[in-house]
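Okay, handing you the structure first.
A protein chain is absent from this complex, but the other protein chains hold their places.
Right, chain A next:
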Amino acid sequence: MTSTAPAGGTPFPGPSTGSSSGLPTAAATAVGLAKTYGRGPAAVHALRGVDVSFSRGAFTAIMGPSGSGKSTLLHLLAGLDTATAGRVLLGDTDLTSLSDTQLTLLRRQRLGFVFQQFNLLPVLTAEQNITLPLELGGTTVDREWMGDLVDVLGLRERLTHRPAELSGGQQQRVAIARALITKPELVLADEPTGNLDSRSGAEVLEFLRRSVRELGRTVVMVTHDAVAASYADRVVLLADGALAGEVTDPTPEAVTSALDALRTSLPVAGVTTGSIPVVRASSGPLGGPNSGSAGGNGR
């Protein structure tokens, strides 16, 4: 577990999406996104006009203190909640203009989810859980893709087990397979390691990163763990419902100091705060510079 598999690892037939083609188009974009709960004096402004873009083929972490609006942002990106103002674009699709059914179908076909609580259906086996999104849409399972995912995630022996018979880490791996089975444009992960021990957490993060590097997926992850965030290509920081800066090619130390800076409202070297979000295509070399810290995390 100490080292991530480099590009020369398991050969993947690969996704058909053209993430590696280097298209400048962002996978998802928020424009002036605001969300207010309640009204009048009791109103809570969860997001106050956020502009952020998530590059195709990149692994982005969203961080911030409790109440900073990071979960709200994820929900809005997922089309699970409606924005008070602003727009959310998935590729070219404006989520804020879609009906509930359209949003549901979009989630089914173009988005993948990984939850903190795993949220597998207890009545289904691991395999049934993985193929669930396909079955909801009535589409057939791409057996080859399924086989690849199962092998990569090491679930081959576990397919007939029910969630109750799996460890937390295994459950989360099933959840990741479920999120990837539809080859979605965007995978959203909400605190995916929150309920896992550090070893399983590292495993899960490694898989998320591999799915970006090797499978060409785009992952956006909410986390409050600096070590987890260091697996990402880029960390977006939120505070009080507004963008508070970002860290590119993060290490745990950089992320921690950036967060500390947020709390103390002091700018930190190497971190752009309060600025217009920096959009960077994360097409850098695999097995990035933060791998060292990931190894440290694994210990």
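Operating definition for what follows: a residue touches a chain if its C-beta (ideal position, glycine included) is under 8 Å from a C-beta of that chain, and two chains touch if they have at least 3 such contacts; residues count from 1.
Going forward, contacts and distances are computed from a predicted model.
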| item | value |
| --- | --- |
| From "Alpha-D-ribose 1-methylphosphonate 5-phosphate C-P lyase", "FAS1-like dehydratase domain-containing protein", "Putative ABC transport system permease protein" or "histidine kinase", the hidden chain's UniProt protein name | "Putative ABC transport system permease protein" |
| Option from A:R108, A:H161 or A:K183 whose C-beta touches the chain left out | A:R108 |
| Full-complex contact with the absent chain, from A:P133, A:G201 or A:G216 | A:P133 |
| Touching the absent chain when the full complex is considered, from A:T29, A:T60, A:Q116 or A:S230 | A:Q116 |
| Contact footprint on chain A, counting only the chain that is left out | 71, 74-75, 78, 80-81, 100-101, 104-105, 107-109, 113, 115-117, 119, 121-124, 132-133, 135-138, 178, 190-191, 194 |
